[in-house]
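One protein chain is absent from this view; the other protein chains keep their places.
Now for chain A:
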């Protein structure tokens, strides 16, 4: 488990009121594997709330992910949907839980507000 991943999970309950607004509820299990062992994170999602735990019990959806990929996701260096499409991670169950959870991932490092960029650009060309 990487430090970034640990910190990411620890930050979620406080961020949930800002991020989880939709009507989605249920338990998403995230199985993060380093090839030898797997850590089972449980994210119990409700509108405005998330509860984080660990355990291998059944869930409404299970997301299988490598340690490295998850580290890239929580630091904004990879994108979750594309990883699913290239089968680098896999998913079963209620996809709405995955779509709700992906809201917690940050932008790629160094991303600037596009409004700032556009306004600078216009000032430059004028």
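By our rule, a contact is a pair of C-beta atoms (placed from the backbone, for glycine too) under 8 Å apart; a residue touches a chain by one contact, two chains touch by 3 or more; residues count from 1.
Going forward, contacts and distances are computed from a predicted model.
Q: When one chain of this assembly is omitted, its UniProt record names it as which of these: "Uptake hydrogenase small subunit", "Bifunctional protein PyrR", "Amylo-alpha-1,6-glucosidase" or "Amino acid ABC transporter permease"?
A: The record names the chain that does not appear here as "Amylo-alpha-1,6-glucosidase".
Q: Suppose we count only contacts with the excluded chain; which residues of chain A make the list?
A: Those residues of chain A that touch the unshown chain are 21-23, 64, 76, 79, 81-88, 90-92, 95-96, 99, 102-103, 105-108, 111-115, 117-119, 121-122, 125-126.
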